[in-house]
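Every protein chain but one is kept in place in this view of the complex.
We just call them A, B and C in the order they show up, numbering each chain from 1.
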Amino acid sequence: MTRTMRAAVLHGAKDLRVENRDIPPVAPGEALVAVGSVGLCGSDLHYYLDGRNGGNVVRSPVVLGHEIGGTVAEVGPDVPNSWLRATVVVEPAMPCRTCAACAIGRYNLCDRGACLGSPPTDGGLADYVTVPVTQLHRVPDTLPAQAVPVLEPLAVAVHALRRAEFAPGESVLITGAGPVGLLVAQAARAWGAREITVCDVDTARLEACRTLGIERAVEPAELGGLRVDRSLECSGASAALPGVLAATRPGGRVVLVGTMPAGDIAARLGLVQRYEVDLVGTFRYAASFSAAVDLVERGAVDVTSLVTASFPLHEAEAAFSHAVSMAGLKTVVDCGQGTAS
Amino acid sequence: MTRTMRAAVLHGAKDLRVENRDIPPVAPGEALVAVGSVGLCGSDLHYYLDGRNGGNVVRSPVVLGHEIGGTVAEVGPDVPNSWLRATVVVEPAMPCRTCAACAIGRYNLCDRGACLGSPPTDGGLADYVTVPVTQLHRVPDTLPAQAVPVLEPLAVAVHALRRAEFAPGESVLITGAGPVGLLVAQAARAWGAREITVCDVDTARLEACRTLGIERAVEPAELGGLRVDRSLECSGASAALPGVLAATRPGGRVVLVGTMPAGDIAARLGLVQRYEVDLVGTFRYAASFSAAVDLVERGAVDVTSLVTASFPLHEAEAAFSHAVSMAGLKTVVDCGQGTAS
Amino acid sequence: MTRTMRAAVLHGAKDLRVENRDIPPVAPGEALVAVGSVGLCGSDLHYYLDGRNGGNVVRSPVVLGHEIGGTVAEVGPDVPNSWLRATVVVEPAMPCRTCAACAIGRYNLCDRGACLGSPPTDGGLADYVTVPVTQLHRVPDTLPAQAVPVLEPLAVAVHALRRAEFAPGESVLITGAGPVGLLVAQAARAWGAREITVCDVDTARLEACRTLGIERAVEPAELGGLRVDRSLECSGASAALPGVLAATRPGGRVVLVGTMPAGDIAARLGLVQRYEVDLVGTFRYAASFSAAVDLVERGAVDVTSLVTASFPLHEAEAAFSHAVSMAGLKTVVDCGQGTAS
Partner (left out) sequence: MTRTMRAAVLHGAKDLRVENRDIPPVAPGEALVAVGSVGLCGSDLHYYLDGRNGGNVVRSPVVLGHEIGGTVAEVGPDVPNSWLRATVVVEPAMPCRTCAACAIGRYNLCDRGACLGSPPTDGGLADYVTVPVTQLHRVPDTLPAQAVPVLEPLAVAVHALRRAEFAPGESVLITGAGPVGLLVAQAARAWGAREITVCDVDTARLEACRTLGIERAVEPAELGGLRVDRSLECSGASAALPGVLAATRPGGRVVLVGTMPAGDIAARLGLVQRYEVDLVGTFRYAASFSAAVDLVERGAVDVTSLVTASFPLHEAEAAFSHAVSMAGLKTVVDCGQGTAS
């Protein structure tokens, strides 16, 4: 007897339907995760609005959602029972594990893998999702269910700081005080940054920043004279680049975290060349969830307060609409267990 | 009794005069170098043509020349006599040695130092030049005098490969087959590069490349499909950037070696962001002359054949004119000892 | 109909029998390799002589052999046919690919994997061996079949030099001129080492060294005064340690490549502490075969002349006896295709 579950299926641009689907079978090495909450991020909104994200196009109905928290409901025959009932966050990108990139530990650059919620691979906006146990990371039971998915962007922040070659005692500039920027700022603080400056054009976001204890929250016009060791551009706005490059010291490093527009972007590359200011990028994460979980376990990073809106699964479309409005910080969709629907 | 010498003094744009000057006194810690040959590089040509190089302006008469080879003629009272008659290349940039950049070994980024031949500091286009012995590096006596100055751009190449985080066994793309590009290519080969591709628009330069034993010398149109580990942009042409970025593998690294134009440069920074292709710069060198000398001593890099034109000191202006014409590769000026003048 | 093949099976200490076995079936993702030659290394001799190697004991009959060269005879249903007839060297250690060590690219430290020829996993001393294709590396067809297995210890040498944090232009000391030492020396030369010194107590081995073009081949008494950047201890003799530590410059690095005896080893660790001489180890390799193949393809490392004795598979016991005698350098066993038996 097959069992069914609800899933929010994207059929095309702005065509999101909550449907019944079979609960996927649990193969060896896998676990069935009862989804608690799913966070929405920028790429989800692109798929929802445009039916595509960059070069990746929705060609057949797909379940979105790659920021996934939940509890293990069933395990495959060869998976230890100790996983049952564990609270977990899902690492959604599944690399091939054998190519040259994977072999040296840069598995986020693997071009032969798949990622939950990245078409054509179904994601977590459903009651259940089946995942290889190697993709699961345990999180403290005490964390609110809605906060668990935020571990995923926190892993992004961890990887971004590593790409920044950030070392304790260094000063950091973060442009863009959205969820990722606020997570980078908090992680940098927990890792011993000397001085942290967050820059945004939105005063409400700067205020959220101060609430989280990051005191230096400034508008772009206030960046003049800054000379930081490491800069993390989290806004994705190419207009932020001149300020970021100018505010980074010779020999420093700028990391492009936010998704930059396709096509040409103008920048004063002479600063890169003459002053050895590294300009580097960051994509997803590699071996970063463990450090993310540690930051939350120690209470060093507050993920809970970043969740500013939640919707039940059957109102998934409303969740997307709300997220598109850019109000608040992180919007989550509550799935399955314990959610009236 | 003061002694005099000849020096090629730049009084302003295109106003170069060979004049008599006092031989500078030799202070403690210094050596008087009888200049053999001086190489001309792009920054020298900027000073000659425009009276400035980027933001550095010729405000008073100055002796140019920072690629300096010669022999030690006198030493200061506290300098070991073993330096006398040594054949040396001069490391022209003199950092403060105490600032934060110097303390961590990135002394090329020191902003409190001076550089021989960089206004207002006099350089080596003269019969003699006085230099702290800490700036001297011994070279084999067997090297032709005209080839000694080429050790300086070879130090540039060494530093650029280090900034590329080049490791033996990796593939390398070099755009721009001028002197620096050809030195980078040879150094990469000597250091175990897997495959080396040099790209230029000038077929004569590509031929020079093949003569040096670098087989893959191609035009820009032939770069399609290349995916190298490390790219070194040595042309200084912003038009080369798209090809360089596209030809570098995910997780690879692009080094801007050639001086990029001031102001905004358009580039597909999305590749930097999404594929973690590092875009970094390189400026001069730090602790690089020793490795440069080693490459020449072992016969692994041919500096001699890069010298394609030479002029005596009293024809220094002709040397600049020739270099400006971009004919050949490296133009040198023969000074002092043994040069009919 | 099952097909059979010959295999040299170790039943216990000094009990090696050439027996008939079923040719193993080829599962998806696998290839059947027709074994050309298999090299014998120190760990093989330990198993043969003592029935154990360190803590790993032969508890049931096992096929030894982890230095394996051959050609692909069959491929699993999902493996590209382009692998057929390819000449390959086998990477014998098969990590789990998902643990923390694997995730960061240090898969040689994975403690959940298996290794061909390491009991209880069968190895390559047979007509055929089945291997996941991800463990195969193509080598040039022009390489003599007996030289192919030497790519495996060359991968050891590559990893050891990386663990040494060796950079081109640095000086290197190698103690122990056995196969691994000679491969390290050649790889260091190909990667631009400034000066290479090989030290051994055996004058015949020092002569082999000079034949390979490594000029500075010395006895231990001649090490006095040496101050190298990187040292690679390849003899496994704890008596070599004092000389190695003393011959490494402050801030340099010593790599223990040869298997050190179990239990306490006395060393002047004060040098490690006071002069920041790193003392590190190396185990197998990670992502190293590609660079090893490159070195052989470019003709930069001579693996062929290291093979100083060969025996057909049915004389495998004679091969072990010969290898135990320590005569010559590398002993190989010729298997299967084309070997009279």
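Definition applied: contacts are C-beta pairs under 8 Å (C-beta built on N, C-alpha and C of every residue); 3 or more make two chains touch, one makes a residue touch a chain.
It should be emphasised that the depicted structure is a prediction, and the values quoted were computed from it without experimental measurement.
Visitor: Just one of C:Leu109, C:Val218, C:Ala237 or C:Ala300 touches the chain that is missing; which is it?
Guide: C:Leu109
Visitor: Touching the left-out chain: which of B:Ser290, B:Thr304 or B:Ser325?
Guide: B:Ser290
Visitor: Of A:Leu212, A:Leu295, A:Ala309 or A:Leu329, which one is in contact with the hidden chain?
Guide: Selected residue, touching the omitted chain: A:Leu295.
Visitor: Of the residues C:Thr98, C:Thr259 or C:Ser290, I need the one that contacts the missing chain.
Guide: C:Thr259
Visitor: Which is it among C:Arg17, C:Arg59, C:Arg85 or C:Arg268 that touches the chain not included here?
Guide: C:Arg268
Visitor: Touching the absent chain: which residues on chain C qualify?
Guide: Residues of chain C in touch with the missing chain: 54, 101, 106, 108-109, 111, 163, 238, 241, 250-251, 256-283.
Visitor: Write the list of chain A residues that the hidden chain touches.
Guide: So the residues of chain A touching the unseen chain are 158, 162, 167-169, 190-192, 194, 290-291, 294-295, 298, 300.
Visitor: Name, in rising order, the residues on chain B that touch the hidden chain in the full complex.
Guide: So the residues of chain B touching the unseen chain are 97-98, 100, 102-107, 134, 286-287, 290.
By definition in this document, only the chains that are shown with their structure count from here on.
Visitor: Hunt down the residues of chain C that sit against at least two other chains at once, touch-wise.
Guide: Expected reply: 290.
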